[in-house]
Every structure is written in C-alpha cells, then in structure tokens.
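All protein chains but one are shown in place.
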Amino acid sequence: MEISSSLILNAIVSGILLGGFYAAMAAGVSISFGMLDVTNIAHPAFIILGSYVAYIVNSWWGWDPIVIAIVCSPLFFLLGMGLYRIYYYAFERKGQQSLRSLAFFFGILFITEVVLILIFGVDYRLVKSVYTETTWQLGEVDLPLRLVVPFIFSMIMIFGLNMFLSRTFFGRAVLAVAQDQFALRLMGVNPVKIKELGFGLSIAIAGIAGSFLIVIQPVQPSIGRDYIGLVFAICVLGGMGSIKGALIGAMILGLAESFTSTFFGPSWAPAVSFGLLLLAVAFKPSGLLGR
Amino acid sequence: MSNKAFIVAAYAFAAVLVAVSQFVPNDYFFSAAYTVLLFVILSTAWNILGGYTGYVNFGTPAFFAMGAYTTVALFKLSPTLPLWVMIIGGTLIAGLTGLGMGALTLRLRGVFFSIATLALSVVLLTFVVNWDYAGGARGAYVIPPREVPLGFHRYIQFLYLVMVFLSATAVIIARMIETSTMGRGLEAIRDDELAAECCGVPTLKLKLMSTTISGALMGMAGTTYPYFVSYVEPASTFNLSYAVNSIAMPLIGGMTTWLGPLIGALLLGSVQQVVQVTISSAWNLLIVGVLLVLFVTLAPEGIMGLWFNWRKKQKLKAGGSK
Partner (left out) sequence: MSDLLEVKGVVKRFGGFTALDGVDLNLKVGERLGLLGPNGSGKSTLVNCICGTLLNDEGSIRFDGREVSKLPAHKRIRAGLSRSFQLPKPFASMSVVDNLCVPILYAANHRVGIRKCTPSEATDEAMVILKQIGLAAKAQEMSGGLTQVDMRKLELARAMAAKPKLLISDEAMAGLSNSEVDEILTLLFTMKEQGIAVIMIEHIMRAVMRFSERVAVLVAGKKIADGEPEAVMRNPEVERAYLGE
C-alpha cells in the first residue's frame, strides 16, 4: 500500500474528529471515576442506551439526534442520580467498595445489554438526519458530516463542562468532593448530595454521547463492551479527574486508532485502545495531567 | 477433614457420579452436565483470586480461551495426541498467562487491576482473531477420535468423565489453598493488603501465586472445550457468558469457601440449562445478570453467607434458652 500524503492527512483528520467525540464519551467517566471514585464500568451501557433512545425517537418522529440528546438528557440525569442512590446505600455507606461495586456495575452493564437485545435484537441500528449522508471536501481531505457534526457538539459540550466545573458553585463542589469531603461538610454542603448530582451529570453526558455515537456509526447492543477500555484509558491517561486531560487523552487515542485502522486494518483497533489502557494503567496511573 | 481424606472422598464421589450416569438414557444429560461442570471449574478457579484474595478478574474468557486454543494448536500439530496432553499443555499455558498478567498488573490498586484484566482479555482476543494458524476469525475444527477411549459408547460420555474428575481436582485444590497457611495470607491480603504486608505476608508473591493457579485452572476448563463443540471460533470462545457467570456463581454461592462456587455453579448452571431450552439464551443471561445484582446488593455473602448467619442465630437462640 502506498503511503500518500492524502492518506496520512485523512488519517490525522479522522483521528482528530474521532478524538473529540471520544472525549465526550469519556468525560462522564472522568467525573464518576476520576472525581467521585465510583468505578462505573457500566458507563458505556448508558452511552448505548442513549444511542437507542435516539434511534427510537428518530425513527418514529424523525427528530435530529443532537436535539434528541439535549431533550432527553434530564432523563439520563435522573437515572444517574437514582443509580447512585442505590450504589450509595448498598456499598459506599458500608465502605465495601471495590469488589462488590465492581460486580454490581458489571451486572448493570450486562443487564442493559441483554435487555436491549431482547427488545431490539442484535441487528445494527442507525439514524437518519440531514447531514448523515453528506461529505464535504476540503482539498484532499474528506470531511464526512456524520463525523464533523458530533465532533463540533462534543467540543462544545467539553468546553461547557470544563467551564461549568471550574466556574459554578456546584461544579467546584464536585471538584472539591473528591479532595476533601469533610471540608465540604463544614461549608454546609452535603457531599452525598453533590456526588449524587455529579454522578447524574456523568450519566447525562453518557446519554448525549450515545446520540453522537449512533450518528457516527451503526449501533448494536454488544458494542458497549468494546468501549469500556476506551473510556477508562482516556480517563486514566488524562489524569483521572481532569476534563482537559481527558480531551488530550482522547485525541491521542483517536489518532492512534485512526492510524492503526488505516495502515493495519480495523480488526486491530480494539487492541489499540485496550493496549493503551494497559500501558496507561501499568505505568502511569496518575496520567498525564494528574494529581 | 484432613486433606488426604478429602481428596479420597472427592474422587470417590466423582467415580460414583460417572458410574450413575451410565444409567441415564438421555444423551442431552451429558451435554448439559458438561456445561455445568465447566462452570464449576471456572467458578472455583475464579474464586481463588476473587473470593480468597479479593481481586476481581474480568478476563475469565481469556484464560478459558488460552486453554481451548492450546488444544486447537496441539491438535493441528498432531491430531492423534491424547487428551491428557492437551489438558496439561493448556493448563500450563494458561498458568503462565496468569503469571504474566499478574506481573503486569498486580502492583495496581484493586480497581485498576480489574480494568487491566478486561483490557488484557480484549487484547488477547484481538491477537487470536488475527492468528491464522488456529483458524483466526474463520475458526478451526477439532475432531474427536473415532474410537472412544475407555470403551464408552459416545465421546460425550468420555468427556463427562474427564470433566467430573477435573472438577473434583479444581475443588480439591481450592480447598487445600483455603485451609492452608497460604489461605490465611490471601485472606489477610483481601481484608487489608497494607496491614498484611506489615504482618510479614509476602503480598506480591502470594498474589502472583493466586493469579497463576486461578488462571491455570480456568485454562484447564477450556482444554476439553474444542472436543465438545468441534468447531472453535473466537466469538463463542471469548463468550461474555463465561465472564459474567464466573463472577456471579461464586458471588451467589458465597466467596469465602470452596463450597460457595460449587453451589453457585450447580444451582445457576442447572437453572440456565433449563431456561436456555425452554425460553431462550438471552433470557438466560438476563436472569444471571439480575441475580448477580440482587445478590451483590442484598446478600453479598451469598448462599453460604446466609447459611452461616442462620446457623449463628440458631446457636444464639440455643444458648439463650439454657
């Protein structure tokens, strides 16, 4: 295969477009795992759930997936809060975190996947909107809008999230709850409530990312598992609780996957994200921008 | 019961199970039993690292597949190799994989370890899918010999015998670990690794032993699988069902003792066999998932835990009425 400059250029561009989207997928984990110390390995299940919600609404009423994402996010927020409540009462309150909570979230991941299979079957589903079929051309570079539009909205969401966390009271409370719960109590803030809201936020983001996902590619219940490595790798690479770090980690991963796919074929792609996760976790658990 | 006595009892019981099975006219029994016994081995193996040591391994499918694919590779090398060679080979390779995984990941905090096991499992799957010698994504065929060893009528009956004895072996090993000094060390690691280290427990060494033995036994479960299915391909070998069941069964049965995974596997495995045949395999998995979540939130000590608590209450009642 000849390595032309247009091949490389396209690999870089898709890597960046994908990377931006991956950041949206992983931002929720940066909050739930990086800041709140909850190992929600079922996070990708909620992304897929978001995809299917987008699919249903899109195929019945023809709404645009991005619009669906925004409209449905409060539902995911409430779902996240409810899930945290259960998690808190069953595990965190008793200090029995690791083993049991891992099994718990694994079970949730599993149940979500199987329920989706029971309802929708294993066929791939996709959405249709004005831009899903269009591709722009910029010189030698292909810019499929199904990648560009989610990228743009992912970046908006990432920057919005970062501002929210660093500027608003609630956002800073979330950042604080990871570092010093006691001090937060002294300030009259209930850390448990903050964690509940923070976790709700992480699930809401997951739901939104799910809508983006089904724009980018067709979705099927089992693909959630493939993304566990991706979102945790990005969170760890990015330094655990850092949204900026997650963005950088996501870009690295997006580019790595894009190049692997272009030059070695897409069947090696899962090995890239999970391999990077292994390396990240083995060598630098505090990440690139970590505490 | 001493170790020697238990070994004799376990193998004697295994022999009885085989003898009794000769009176079962239904061929389906042997297939179902094979699957349930597979889960007995996987759960018991998983529990050595999970229940005894406190490290949750999401990579069961990878170790299972190491055992299965070693058999496939050896079969391709020489189709007439006897089964016991495959078993030993697969167990060793899986054990080495466990050692390697441990060396890479055991310095990590528990949560990172679990994520790393998931990552490793997928990386291994990707390599196997791209490994053409063992068939890659297209799969490979493993044909059982025409002459059934030990004079059984059908090969599946022979496989049943092998699995019964392998299960007994796995349970014996688990019990030996549990009742030995090593078992105390693992318990200490599970409860508080730092304190264990400061009590003289060589935590890294014990954890490595735990991952190696656990991995080896999980691989052992997989070594006969190619002969069971005849057609081996990555998607069904790296099946999520193994991952979820190897965690759910010990959890539901009880993770602190060798009886727990055994009970969990027998109960849950049998239920699944029934559901699979009467309803569907998707509902099957849903039931396992729901039971896992229910038990982990409401009865995390599992059936054995409920039993122990009930016994304690009985003792207190008896003591109080004196």
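Each chain carries a letter (A and B) given by its place in the written order, and its residues are counted from 1.
Simple rule for what comes next: a residue touches a chain if its C-beta (ideal position, glycine included) is under 8 Å from a C-beta of that chain, and two chains touch if they have at least 3 such contacts.
What you are looking at is a predicted structure, and each value in this text was computed from that prediction instead of being measured.
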Exercise for the section: Name every shown chain in contact with the chain that has been left out of the document. Expected result: B
Completion exercise
Contact with the hidden chain, among B:Arg109, B:Arg184 or B:Arg311, goes to B:Arg184
Practice task
Identify the residue among B:Ser210, B:Thr256 or B:Gln273 that touches the chain left out of the display.
Solution key: B:Thr256
Handout entry: Contact footprint on subunit B, counting only the chain that is left out
Key = 180-181, 184-185, 187-188, 190-192, 194-204, 256
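The rule is simple: only the chains that are shown with their structure count from here on.
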Completion exercise
In whole angstrom, the CA-centroid distance of subunit A from subunit B equals 32
Problem - Residues of subunit B touching subunit A in the complex - result: 50, 54, 56, 58, 104-105, 108-112, 114-116, 118-120, 122-123, 125-127, 129-130, 137, 240, 244, 247-248, 251, 282-283, 285-286, 288-290, 292-293, 296-298, 300
Exercise for the section: Can you check the complex and tell me which residues of subunit A touch subunit B? Expected result: 39, 41, 86, 90-91, 96, 98-100, 102-104, 106-108, 110-111, 114-115, 117-118, 222, 225-226, 228-229, 232-233, 236, 267-268, 270-271, 274-275, 277-278, 281-282, 285
